[in-house]
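Removed: one protein chain of the complex. Kept in place: all other protein chains.
Order of writing sets the labels: A, B and C. Residues in every chain begin at 1.
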Amino acid sequence: MAVMTILGAINHTLDQQMEKDDSIVLLGEDVGFEGGVFRVTKGLQQKYGKDRSIDTPLAEAAIIGSSIGMAMNGLKPISEMQFSGFMFDGYNQLVSHAARMRNRTRGTYNLPMVVRMPYGGGIRALEHHSESLEVLFAHIPGLKLVIPSTPYDAKGLLASAIADPDPVIFFEPKRLYRAFKQEVPEKDYKVEIGKARVVQKGDDITVVAWGALMPEAIKAIKLLEDQDISVELIDLRTIAPWDRKTVVESVKKTGRFLVVHEAYTSFGPGAEMISVINEQAFLYLEAPPTRLGGADITIPLPKGEHHFIITPEQIADKIKDVVKF
Amino acid sequence: MAVMTILGAINHTLDQQMEKDDSIVLLGEDVGFEGGVFRVTKGLQQKYGKDRSIDTPLAEAAIIGSSIGMAMNGLKPISEMQFSGFMFDGYNQLVSHAARMRNRTRGTYNLPMVVRMPYGGGIRALEHHSESLEVLFAHIPGLKLVIPSTPYDAKGLLASAIADPDPVIFFEPKRLYRAFKQEVPEKDYKVEIGKARVVQKGDDITVVAWGALMPEAIKAIKLLEDQDISVELIDLRTIAPWDRKTVVESVKKTGRFLVVHEAYTSFGPGAEMISVINEQAFLYLEAPPTRLGGADITIPLPKGEHHFIITPEQIADKIKDVVKF
Amino acid sequence: MLTTKFDPLKDKMLQVLDPKGKVVDAKLEPKIDDETLIKMYETMLLGRTADTKALQYQRQGRMLTYAPIKGQEAAQVGVAAALGKEDWFVPAFREMAALLYKGAPLKQLYLYWYGNEEGNHFDPDLKILPISVPIASQINHAAGIAYASKIQKKEEVTVAYVGDGGTSHGEFHEGVNFGAVFNLPMITVIQNNQFAISTPRSVQSKAKNLATKAVGYGIPGIVVDGNDPLAMYIATVEARERALKGDGPTLIEAVTYRLGPHTTSDDPTIYRDEKDFKDAETKDPLIRFKQYLIDKKLWSDEKDEEKIKEFTDYSNKIFKEVEETGLVDLDDVFDYQYETLPPHIEEQRQRAKERGGK
Partner (left out) sequence: MLTTKFDPLKDKMLQVLDPKGKVVDAKLEPKIDDETLIKMYETMLLGRTADTKALQYQRQGRMLTYAPIKGQEAAQVGVAAALGKEDWFVPAFREMAALLYKGAPLKQLYLYWYGNEEGNHFDPDLKILPISVPIASQINHAAGIAYASKIQKKEEVTVAYVGDGGTSHGEFHEGVNFGAVFNLPMITVIQNNQFAISTPRSVQSKAKNLATKAVGYGIPGIVVDGNDPLAMYIATVEARERALKGDGPTLIEAVTYRLGPHTTSDDPTIYRDEKDFKDAETKDPLIRFKQYLIDKKLWSDEKDEEKIKEFTDYSNKIFKEVEETGLVDLDDVFDYQYETLPPHIEEQRQRAKERGGK
């Protein structure tokens, strides 16, 4: 066991998988020589060579589009979008091709490929560096979207994503890259895609969060310690396809539901969870299933970002509101 | 008053507005000489010249990106994406720039621009010609999205979109382009963006639909005529920002809610409406607010499209389910 | 090298056969065995016949939207004939004749336009990608395939097709450049049929020819008479050799003319110049290639008629089979979304079945 940050766990997992399987290649802007702007892929070009750790031209459609071709011809590409806010040029390839190739060819071609992208705000970054665009992937049939919130899950989910025969989008909570460390087993293990993790059991309310907001949700629960509220906290981990069973069972038990995300509220990911809870647990509900999401405004530049960022206090207040409904 | 199809109404409105305002220009693939693949812009290049009705190179980022520049320098561009499934290359311009320019420049530049695109299935078309991608626009702060379902509304909403100082996405239900005619006043009038239309009053259930599925919803209600169900039918008309007030008031009255859309169900537009109803009318609900959306599968080619298309029978059944809950 | 002699900057066009089928430069005439020459011509003829029939079926309301290849057979078969079985073919959507030559069954090509995904379900040994509707996006796939060939040391070349319209698209730029930067075994063929739907070639680029784009990518380019199968053949042979030697990609502009409509939903008489069209008809690739074979005593007018009849019957027979396949099964539209269908989609399938879906 070694103690690692999320960033360290991702680097270690890439290394471990590349060592095992030479069909894996990394590609993206600056991922090779320098190891990426966050250094997630640091050292891997030095270890596995330029062919397998590729500095590409500045062209996201080429990065994802060529990944598709590579996946059709024997490779397992793991590409990086430098920030999720810069993936748009490659989005056509994801929606029109990556998501569809298996179906389009009735199974002749499947695409074992992973697209990594740092997402989310809170690092006082420039414009377009702070987006949380879960919905743009979760709404598209044929794609999967996973988001770890811990080093342990980062390793296990990434290993699953690489082993998955279909394309997986891997969001990395950049705010947490180096935020804390955790013991991560050396051995190659997997965290199943599509399975949520119950972080804490509770009876009064089910709170769902993921990625960068998990630590905030945990802090919120701490803030409520002196209140008599028993929170069941779930780390969703996979957004598409999400673990309806775990969440719905929990809500059937608690009767209350809050989903917290940094993505824009309107037409945001939380709405989906609320809809499913309505469909599957309506008669158990003691309060309206509720969401706390980012305001429907362009994410402000750093000096205004605090107006947008979701704090533990806000989460705690919202939990109280739902419980008191 | 003249009798027009939706397609005719759009053509007539473009003509009427271009006549009034020479800052309006049309641009897109094949929109000029030929008048577009559906002939929506037919005759307008002949009338207003090549400068104002532009056949562009095959390049969606250039079409939307140049529209942004035009809007900053005195023009009112109305661009066409030939099918909404081909807008991806231009999506970056919409999300990263069109939606943000006013905010980014703190009001120095606003963008009076309209982006038209035919959307939806049911015309036995090739791959990528049948998408319903409402969420991709509705989730983005700074954009508006309107969808007419009648010739009257097509004219009024398009006139509003053109007059709007901010970018408006105008989805055209291609399945209805020539499906039926309606009397459309000759005079220049507007249908307000953000206002739904109550198509039919009722007491038992609120049904919300828009665009290509409005006629199907109407047929569904006809199918239920012999049942004792009083349906309040609302044509949402604007998806972003949608008319929460009208819908929520209706649900408070009926206690039941169904939203019908062709967009993929998961993380689809209906989820948003269900969430807001939960937030604002929970205590009035007599049944779970429900959605009927497209299956979460790649829209099949024509010989399988019937597995995807939402029929009046399905809508009627779902209405019955909700009412009987 | 042809790409030097016919440097696109000189705006010269590589031609072996003139419109009448005469060899214009004997030094350029490739040594192709008779069997292959006949296979090339027969494939062009089958392409032409199946194309004509498809348009007819469509007019009879039996076929859906279809994108005809009429006039572009040489631009396709000339390339396909120069490829090995091991090479990859990445089509746009108007390459029926090339796909036939590469081994795709006509039944599948028809099935596709008939509205059935089975039409893209090719035997993987054919190394054909499915039809790609989003313009120019397939070039990036070709670049990725070629990258994989290169680093896995597979002796194979990837050919991607794109239209004149497609050259304006960002994905064209990114894909061709990616191939250039990594020196990939890849050939990009621009089928310049003078139109992108109604939009003329002149709206796509102010440049004299489209092959000059190669200059900006630092790779060889060449303008070829796309109605001349031998010119297309030798240009491809050279490009392929270069690719296999590790000398990187080539950009080939095949200058041709779309003699039919864009698709069956289109009326080209609205926008095309009648004189240009008539002129293009005289440059029909079938006319010249037939004459070449006749001159070589490999073909005759009688044989031609016979073959057209045979291919007509064949097309009819195949299309009948296609029509008999009927609708797509419900399971088929669900089964291939993912290797393992997530439970909520499985439920959607079950509900569709309960509603009577099959």
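Keep in mind that, in the parts below, a contact is a pair of C-beta atoms (placed from the backbone, for glycine too) under 8 Å apart; a residue touches a chain by one contact, two chains touch by 3 or more.
Computed from a predicted model, the values in this text were never measured in an experiment.
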For the chain not shown, touching visible partners are A, B, C
Considering the whole complex, which of B:Arg102, B:His128, B:Arg197 or B:Arg291 touches the chain not shown? B:Arg102
Considering the complete complex, identify which of C:His173, C:Arg258, C:Lys307 or C:Arg349 is in touch with the unshown chain. C:His173
Selected residue (touches chain absent from view) among C:Gly218, C:Gly246 or C:Pro343: C:Gly218
May I ask you to list the residues on subunit B that touch the chain which is not drawn? 25, 51-52, 54, 56-57, 59, 61-62, 64-75, 77, 89, 92-93, 96-97, 101-110, 141-142, 144, 164-166, 194, 241, 244-245, 276
In the full complex, which residues of subunit A touch the absent chain? 29-30, 33-34, 37, 55-59, 61-62, 85-86, 88-89, 124-129, 265-266, 295-298, 300-308, 314, 317
Subunit C residues touching the omitted chain (full complex): 9, 168-174, 177, 180-181, 183, 203-208, 210, 212-219, 248
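Convention: only the chains that are shown with their structure count from here on.
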Chain centre separation (subunit A, subunit C; CA means) in Å: 40
Chain centre separation (subunit A, subunit B; CA means) in Å: 31
Between the Cα centroids of subunit B and subunit C the separation in whole angstrom comes to 36
For subunit C, residues that touch 2 or more chains besides their own: 117, 133-134, 170-171, 332-333, 337, 344-345
Touching at least two other chains at once: which residues of subunit A meet that condition? 89, 92, 96, 103-104, 141-142
